[in-house]
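Left out: one protein chain. Kept in place: all the others.
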Amino acid sequence: MPIIEVENVSFKYSEAKEQALKGVSLTVEPGEFVGIIGPTGAGKSTLCWVLSGVIPQIIQGKLSGKVLVKGLPSNKTPVATISQVIGLVQQDAAAQLLMTDIEKEIVFPLENLGLPREEIDKRLNYILDLVNLRSERLRHPFYLSGGQKQRVAVAAALAMEPEILILDEATSELDPIGAEEVHDLAYSLRKQGKTVLMVEHNIDELAQVADRVIVMDQGSILMDAPIRKVLAQVDKLCELGIYPPQVTQTAHALQKLGVPVGEVPITLEEAIDLLKRISQDA
Amino acid sequence: MAFVLQMLEMGKRKSWFHSLNPNAKLIWWLFMIVVPILVTNPFFLLAVTVAIWLMSIGAGIGKQMYKFLIVTYPIMVGFIVILWPFFYAATPDQHFLFNWSVFHYSLEGFIYALAMGMRIVLALTACTFFVMTTDLMDLASSLGEFLQNKLKISYMYPLMIISSFKFLPELGGDYQTIVESFKSRAMDLDKGSFAQRLKKYIPIAIPLIDSMLRRATQIAIALELKAFNSANKSRTFYRHHPFRWRDVVFMLLGVLTIVLSILIKQLGWGAVEMYL
Partner (left out) sequence: MPEPIIQVDHLYYKYDTRDTYAVEDVNLTIEKGEFVAIIGQNGSGKTTMVKHFNGLHKPTKGRVIVEGKDTKDLLTSDLARSVGYVFQNPDHQIFAETVLDEVSFGPKNLGFSEEHIKEVVNKVLEEMALSGKEEDMPFQLSRGQRQRLAVASVLAMEPSILIIDEPTTGQDWRESIALMELVNELNRKGHTCIVTTHNMNLVSLYARRVIVMRQAKIALDGPTQDVFREVDELRKAAIKPPDVYALTEAIYPGIKLDKPILPDDLAELIIRNQKVGR
């Protein structure tokens, strides 16, 4: 049974003239790693907010269509309940952290849920090791690096033990090291069976691990296909203002110059194999 | 803003005093504030102040308290000692340094001023000791726990205080960046008259307020996502502060000081006038 079901969802923000989402439909099965890419204004963050119930319960607007998260309707189920199914981590790490140290940050949602102290303690210790921040347990987030802050944000979201984690451009304000930390964390969660949705600008990252990529533009889904198929559409991606991986671009350029390439490489290793073959085929 | 962070860090040290229940320390502090109201005898006040200093050495914060108070004592107390004697009613039996109708300065006036200063010194010392031995965030949450679970008052207020301490350093950083961006556009904050310089801070306030407003919306959403509900009648508080014998002992110290104050007041030794 799909863990996320979105059926013909449209949404317009209260003060906006145009719809932010236009008839979007998709399903996600448990355990999938889905990438979401698209230019600014495509509706990616709006979609994340719809899935987590923030739209329409906190952010007002006109929402139509059906959204079911593990069978729960996202427009009527209390946001706090949805947070126990979907964890949302957003771009600005600093604005998602509210407490003066990491421990407080992680236990805060659990305190709010009224969980017994032993349960909180158990989850806290598990998560501190999962995100590798035990040594910083009592640090004020001001002292943490960008990557560490985002790991805390992920930790706080995971505290509620959601089955789905949504990373909405969680690494776009981080340096490459910070981004790598967060991505590694996402991959390890996937290995543990969590469903991950990752909104990214950097399609190279998705090439490493996403099973499937959804390409959005101006409120609609243009493509929803396995990663290879999406990355092969180099021209279409460029048109949308998405920079395809350079390895794919190179193969595509060769193809355009008349060289048969076969399946388009998406990783460096594949590309090196391909190009070595081609340059020796002379 | 580094000061704010330092203050928070101080409270996380380890000592017998740091381990006390924050509520117990709060009550002790309240007693210490009342003492200088009851008593103006500078020697008594001095004795209590010295006792707090000794405790601060025991708590391992002696050096830090010294660094802070060596600057604050003169600022807070200095002008009292200098100015008060001018307002002290002049009577013929006093020993005057000079006495030219409105401008008079007598020995008695000076002693009185010292006593008044001593009251502030004690209050200041007690406050500094309290802040430096208490994890303020623990205090906020333990007070919050008391308010929420015993008095059914929403945890919202202590939460706002805790969050302020989280965001203040960041706001400070934003402020720094904003000032730098204005300097980079040739606006010099150090030139011009006071009024002119004040005017220059108006454009700076706008991006700062804007960043605060943006944060406010994000915080509101984050609170909802984290299941915070101000209408909740009860919530769990993870950090548990048991009330132990040492907390009772410490509060009794405060009680003892109050009792002594009342005692000497009854015995007529409570006021500085006895030395004049």
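Read from first to last, the chains carry the letters A and B; within each, the first residue is number 1.
Rule of thumb we're sticking to: a contact is a pair of C-beta atoms (placed from the backbone, for glycine too) under 8 Å apart; a residue touches a chain by one contact, two chains touch by 3 or more.
No experiment lies behind these values; they were computed from the predicted model shown.
Counting contacts over the entire complex, the absent chain touches A, B. When you scan B:K14, B:H95, B:K150 or B:R185 for touch with the missing chain, the hit is B:R185. Take chain A: the residues that touch the chain left off the picture are 39-41, 91, 145-146, 172-173, 175-178, 201, 204, 241-243, 245-247, 249-250, 252-254, 256-259, 268, 271-272, 275-276, 278-279, 281-282. Taking the complete complex into account, residues 2, 174, 177-178, 180-188, 190, 203-204, 206-207, 210-211, 214 of chain B touch the chain not shown.
Rule of thumb we're sticking to: only the chains that are shown with their structure count from here on.
For the pair chain A and chain B, the distance between C-alpha centroids works out to 45 Å.
Note for the complex: chain A touches chain B at residues 52, 54, 57-59, 79-80, 83, 88, 90, 92, 94-101, 103-104, 107-117, 120-121, 124, 138, 140-142, 156, 160.
Put simply, chain B touches chain A in their complex at residues 5, 8-9, 12, 137, 141, 159, 162-163, 165-166, 169-170, 173, 214-215, 218-229, 232, 234-240.
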